[in-house]
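Data first, discussion second: the structure below is written as structure tokens.
Yeah, one chain of the complex is gone here, protein chain that is, but the others are all in their spots.
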Amino acid sequence: MAEALIFVLLMIDATIRVAAPLVLAAFAGMVAERSGVIDIGLEGKMLAGAFAAATAAAMTGSAWLGLIAAILVSIAFAMLHAYACVTHNGNQVVSGMAINILVAGLGPTLAIAWFGLAGQTPNLEGPARFAGFALPGADVLEALPLAGPLYKEVISGHNILVYLTVALIPVVAVLIYKTRFGLRLRAVGENPHAVDTAGISVAQLRYLAMAVNGALCGIAGAYLSTAAAAGFVRDMSAGKGYLALAAMIFGKWKPVPTVLACLLFAFADALQIRLQGVAIPGIGEIPVQAIQALPYILTVVLLAGFVGKAVAPKSSGIPYVKDR
Amino acid sequence: MKDEALPAWVEYFAIPGINLLMALIIAGLVVVFMGESPWVALGALLGGAFGSLEQFGYTLFYTTSFIFTGLAVAVAFHCGLFNIGGEGQAMMGGLGVTLVCLGYDGTSWPLLFPLAVMGAIAFGALWSFLPGYLQATRGSHTVITTIMFNFLAAILLNYLLVEVLIAPGQQSPQTIRFDEAGHLPFAHDLLRGFGLETGRSPLNITFLLALAVAGLVWLFLWRTRWGYEMRAVGQSEPAARYGGISPGPMIVMAMVISGALAGLMGVNEVMGSQHRLVLGFTAGFGFAGIAVALMGRNHPFGVVLAALLFGVLYQGGSELAFEIPTFTSDVVVVIQGLVILFCGALENIFRKPIVRIFEIRRLLREL
Partner (left out) sequence: MSTEAPQPSKDGAGEDGPFKGPSAIEDRLPSELLAIATPAIELQGIDKRFGTVHANRAVDLKIGRASIHGIVGENGAGKSTLMKILYGYYQADKGRILIDGRETRIARPSQAIKAGIGMVHQHFMLVDNFTVLENLMLGAEGAFWIRGSFNNARGVLSQVSWEYGLEVDPDAVVGDLPVGVQQRVEILKILFRGAEIIVLDEPTAVLTPQETQELFKILKRLRAEGKTVVLITHKLQEVMEVTDRVTVMRDGAVAGTLNTADTNKRELAELMVGRRVVLRVEKTRATPGRPCLEVDQLTVRDESGTARVEDITLAVHEGEILGIAGVSGNGQSELIEALAGLRRIDAGSIRLRGQVVALPNAELSPADMRNLGVTHVPEDRLKMGLISAFDASESAILGYQGDRAYNGPLLSDRGKIVNHCADLMQKFDVRPPEPQWRSGAFSGGNQQKLVLAREIERDPILLLVGQPTRGVDVGAIEFIHQRLIEMRDAGKAILLVSAELDEILGLADRVVVMFEGKIVGELTAEEASPKKIGLMMAGVVGNGS
């Protein structure tokens, strides 16, 4: 019984670890698309953030400086995207793709130039990493039934970026639903003409949204290289940006459902690691790939409108041009 | 006048040229930033691509794959669609080739070649049919669905190569080596038949297939009524509907053809070079197809030229790593990204001023 409990708790724990960067990236995508800018460059910006964080942390020995570098670099790429898509009405999908490919090459290239290591940055240790830490009382409370292990295994023991992510969830939700910026953001993705005629600059709003998008992607990137791993490795985002995009669609561009989608996808990931080589009574061994495929299949089914309907912000992907 | 017609040489050469130049300049700055001389790097790159017949063979081998994935993106684009699923479709194409080669071993390559081509086409098309169908009937955007299908293809291939098709006693996820029938003749072997001695390279007869396919795509797009109707849908849906063309079937057809083209890359890699199915054999070539198509202005002949350019970059880039120890072929990926950025997303930066120059010229001439 206790074993089963610990198993469940460890699963939840693993889910949270995987979910954190997904949530950050999915929120980044949500803010961009709510403003009317499609962003398939989440992957690239995360990777850029990961590289910047690992590099800065390796050079300065401070994970915090790494985090700041990640945010700045990721914002820079977000601005590039905005410059192409908002200022020059460029194709948003092409621009996102360009960023993904550019970063995929740039990271390893610079890693070699600066560190002489093939496609990676030096191993980070000590304060150059965001390590997990126990919350006060974790050991003392352990004796309590259920609540004790829950506190120790699930709530305590994460790195600071996990807690930051948890804190950011309500912050972003409030930003979108309770502030002036949020009201305008939600409006500009639906009907930029309404925003323009209300005396608000569409371009300015979209740049601002992309800045938020960049910051969130940067934190997600720093998480990958300075918290989850101890340094930057080639292609370390491994499709998480696209998975975040799927989670955002699955969450219908709304904060809470998006978080739930991220948790679902992260749980699938944790599950497939656990289930490797394990035979389930009555079913036999489930190929882990079947579970891996789940998020993508679900997203396609949702997009096809067979289960509910995923309706994107009406003007996302369309450059704003005054009508005649 | 709203019509931004530019002379063909500007449209097809000057603008892509300027965009490429911008990409190369930025890449050069990266090289300088790394503390190397961009001119040395450029020399090493060109030397690596053209230095010997062997190296040139490699260049053309990569060109072959780029032609297929570039054509795939271009065809979809002519119907107004964005197919980012080339990577997954190419993987599936490779699977189709593998199944044919494993299923009909013990025959001979001339018999297997057409079957393998059909296998690649069928599996590639299968993988793009559903995104096309969902776009046509349910309005699900191909950009997202094809991304999802890329992952699904990777996962499927992973499953098959780890659990089903893996060579007995092997650790790495790959199939057994095909027997002789599953090896397409290499260019150096064929040329030896004519008494020409060249270095060994993976260049094989799929290169000729790629050139022929580029010609066929051109014929299809501009010399058949189906190509006409597909382009009409891509250019203007109201006009297509006025012309009695239903957009739905055209969208499905464009996606199926696009997937089939991407799938053909599998023939070159799997049957032409590696003679087995190896996980991750597509190596980003599917995505690079976007850059090739943008650079080639979505014209089949432009795509062939752009594919050659990328073949040079890719092969030259790999050689760079030997010449200059601080380099890897990642620099080529950087250039790919920059080309997509300048040819695609930032196209209007140079295009607008150029259009304006030509408008002023036209006005002056009229005066």
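Chains: A and B, in written order; residue numbering restarts at 1 for each.
Everything below uses one rule, namely that contacts are C-beta pairs under 8 Å (C-beta built on N, C-alpha and C of every residue); 3 or more make two chains touch, one makes a residue touch a chain.
Since we're looking at a predicted model, the values are computed, not measured.
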Displayed partners of the chain not shown (whole complex): A, B
From B:L20, B:A232, B:M255 or B:L346, residue that would touch the chain that is not displayed: B:A232
Option from A:I160, A:I200 or A:A229 whose C-beta touches the chain left out: A:I200
Among A:A118, A:A167, A:L183 or A:V256, the residue in touch with the chain that has been omitted: A:L183
For chain B, the residues touching the chain missing from this view: 1-3, 5, 219, 223-225, 228-229, 231-232, 235-236, 238-239, 241-245
In chain A, positions touching the absent partner: 178-184, 186-187, 190-191, 193-201, 314, 322-324
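By our rule, only the chains that are shown with their structure count from here on.
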Contact set on chain A toward chain B in their complex: 38, 40, 80, 83-85, 88-91, 93-95, 97-110, 112-113, 116, 118-119, 239, 242, 245-246, 249, 287, 289-290, 292-293, 296-297, 299-300, 303-305
Of chain B, residues touching chain A in the complex: 30, 33-35, 82, 84, 130, 134, 138-141, 143-145, 147-149, 151-152, 155-156, 158-159, 163, 284, 287-288, 290-291, 294, 326-328, 330-338, 340-341, 344-349
